[in-house]
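These notes are about the structure you will find just below.
Note that one protein chain is taken out, while the other chains of the complex remain in position.
All chains are identified by letter, namely A, B and C, in their written order; residue positions are counted from 1 within each chain.
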Amino acid sequence: MWLETSCSLALNAPVATPFVLMLRPRSGAQQWVASEQYVLTPSVTAVEFTDQFGDLCQRLVAPSGSFSIHTGAVIEAADAADLAPGAPFVEVQQFPDAALPFLLPSRYCESDRFSQMAASITAGYAAGYDQCSAIVDYIRGFLRYVPGAGQQIISAAEVNGRTQAVCGDMAHLGIALCRALSIPARMVVGYLESLQPMDLHAWFEAYVGGRWYTFDPTQDALHGGRVSIAYGRDAADVAVYTQFGEPVDLVSMTVRVARLPGSPT
Amino acid sequence: MWLETSCSLALNAPVATPFVLMLRPRSGAQQWVASEQYVLTPSVTAVEFTDQFGDLCQRLVAPSGSFSIHTGAVIEAADAADLAPGAPFVEVQQFPDAALPFLLPSRYCESDRFSQMAASITAGYAAGYDQCSAIVDYIRGFLRYVPGAGQQIISAAEVNGRTQAVCGDMAHLGIALCRALSIPARMVVGYLESLQPMDLHAWFEAYVGGRWYTFDPTQDALHGGRVSIAYGRDAADVAVYTQFGEPVDLVSMTVRVARLPGSPT
Amino acid sequence: MWLETSCSLALNAPVATPFVLMLRPRSGAQQWVASEQYVLTPSVTAVEFTDQFGDLCQRLVAPSGSFSIHTGAVIEAADAADLAPGAPFVEVQQFPDAALPFLLPSRYCESDRFSQMAASITAGYAAGYDQCSAIVDYIRGFLRYVPGAGQQIISAAEVNGRTQAVCGDMAHLGIALCRALSIPARMVVGYLESLQPMDLHAWFEAYVGGRWYTFDPTQDALHGGRVSIAYGRDAADVAVYTQFGEPVDLVSMTVRVARLPGSPT
Partner (left out) sequence: MWLETSCSLALNAPVATPFVLMLRPRSGAQQWVASEQYVLTPSVTAVEFTDQFGDLCQRLVAPSGSFSIHTGAVIEAADAADLAPGAPFVEVQQFPDAALPFLLPSRYCESDRFSQMAASITAGYAAGYDQCSAIVDYIRGFLRYVPGAGQQIISAAEVNGRTQAVCGDMAHLGIALCRALSIPARMVVGYLESLQPMDLHAWFEAYVGGRWYTFDPTQDALHGGRVSIAYGRDAADVAVYTQFGEPVDLVSMTVRVARLPGSPT
């Protein structure tokens, strides 16, 4: 399906403030960026680089006062996320090297503390995709998904004591449990068509059966219409904006995703 | 200055044909991509990757029959290319590692055969930027620049016997001569505002005084308004399209660069 | 100074077990590997790759039963670690891209929770190297360094409530405090000449004044004779061995560092 996405930030900085932004989706195996926009008002110098996970990042210094960032794209995304019940666990020695960082514990996914819990949740399931599905079911069983934004980011260990959670919390817990089973898992931030209320979304991917598969504990059935903006170990790696220095006022953040009737021309 | 660029290819392939394209400019220290388009007609799956020089490359299989690729962008480019007469030669042991491949001979820049000629051309000039300028002057002195396209690509050694040359030929010779002096030099393919007749353009950059500087032997005075699409050792690395298998008919290629009156909003 | 280092592991695995090892020091700006050994007994196939931080990592499957890994090296290391009181803070927009991951919070360095503490500890100090020194002094003031090994790894937030700590704990706290001030900081695991009792050691480096400097909260005065084995965000990235699956028995681990009288021939 073809999607038109946009994310607009209005900021107010007390002093000139350095930012690292991750707001330019890349074309990849699952999505094609047919057009995009990235407008800074007022216009400032920005430099782009590719981070260690392949994400495009933009570095700039926001001037003091009002500053806005508008990004938009027209992207072809898969109609449905691939499912693969029964896809087998990949032995650690068979992973591509690039998957190994996604086995290690990270800031918000303390996988080193979840071995017993992961074993218990997945007891009786075939190693691989079915373990991941069992983990998603477990998370959905005890956590009620509530949309939200602006909360302090919490880690898998902290999520574990809650009864409700935002999308990132649920992804953190899913990732920590997968890694505890030696399944590489990574966080994705992106757009999801038909999300209610519309916002940026977070989910995770697990490496089973020789490739990455999408898992989303916020959903009963896995929707398609996903546009990935950034991949990383957890929320620390995939913040769409990271500012340094004095806190900056986020005046507004507007996210839109519209399905286009057909291919753009 | 703000530029609106486009490059459109119409192809006719006898059979389904794999392509590697380099048609998506990246934001970097010298240019900012404010918006862009990349439309394939008919729509086919394309995958993007970053090559060893940091360029974005798109892989796809063109279907048999008519196929068109339209890319366009709105980009902020520097008004003038930086000049640095007197910028010193950088000792080899001080280069960043990433500059070293640009010291080696390559397909179209046989720098290993140009030591004497480079020494002779630059005799009496200060090591560094001024040597590069002397090389550009020398090339301009014996080669008449003729716009062109579609010729067989020729190497610096072959250019050397000619009296006229296209932009890429002149860049190849400039690069070979710089490398022969242990000055890293790389080829750039991109857009140049006000080029007559409009087409893609090629020039080179040399690493002196601690950074890359632009040199363009096709010009008397160095124009600004440049948008880089791809960097590489020579034309072999920066082809905007490389096809494999049976020859494909390039029905048309249209390049446009327009200067915008002000910042886009 | 010339050092002869070795690290030998004897393991006993109940079943064939995948490992990722980081036991081959690399030659770099601060150290030169003149000779090295890496012996696996029994001999098994091992594959080496370079991780995202530039470390050499070895992947292998340890057979069930007894397995030993012996690594040794003769390395030239700096006599003294460089000191740079007054070296200035580098603005975020000036960092090399590769330093940015070392500004983010990580598994054992929850820098997002240390802003106030870092500001309080470094109040009155010049931004940059002197802030790092103040952090080291602070850590030394309330934590007693105790050599140790085999404990559960704890994070900066957990260290904060203790009165004594191992080297890695102190490094984690130092890193978290530096990052909270927007100073990139990374963990180093390696050898330290004259450490008592001899063991692998951990310290940290901070990026100030345009390069990485060594800091070691376990020491009153900064010793030289350091050999880096691995760099990373924290202990999760720099484990000299990471095993997957069933726990493996570490029968023994022997570390030796001897100073050689002169250059080896």
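Just so it is clear, a contact is a pair of C-beta atoms (placed from the backbone, for glycine too) under 8 Å apart; a residue touches a chain by one contact, two chains touch by 3 or more.
Being a predicted model, the structure only gives us computed values, none of them experimental.
The chain we do not see here touches B, C in the full complex.
One of C:E48, C:D137 or C:D249 touches the chain omitted from the figure, and that residue is C:E48. Contact with the chain that does not appear here is found for just one residue of B:V15, B:L100 or B:V251, B:L100. One chain is missing from the display, and on chain B it is touched by residues 18, 20, 49, 51-52, 57, 59-61, 91-93, 97, 100-101, 103-107, 109-110, 112, 153, 182, 236-237, 242, 244-245. Chain C residues in contact with the hidden partner, per the touch definition given at the top, are 26-29, 32-41, 43, 45-48, 50, 54, 58, 76, 263-265.
Keep this in mind: only the chains that are shown with their structure count from here on.
When chain centres are set by their Cα atoms, the one at the greatest distance from chain A is B.
Of all residue numbers used at the contact between chain A and chain B, over half are used by both chains, marking a mostly same-residue interface. Among the inter-chain contacts, the highest number of C-beta pairs connects A-C.
Inter-chain spacing, taken between the CA centroids of chain B and chain C, is 43 Å. Between the Cα centres of chain A and chain C there is a gap of 30 Å.
Measuring from the averaged C-alpha position of chain A to that of chain B gives a distance of 36 Å. Chain C has no residue in contact with two or more other chains.
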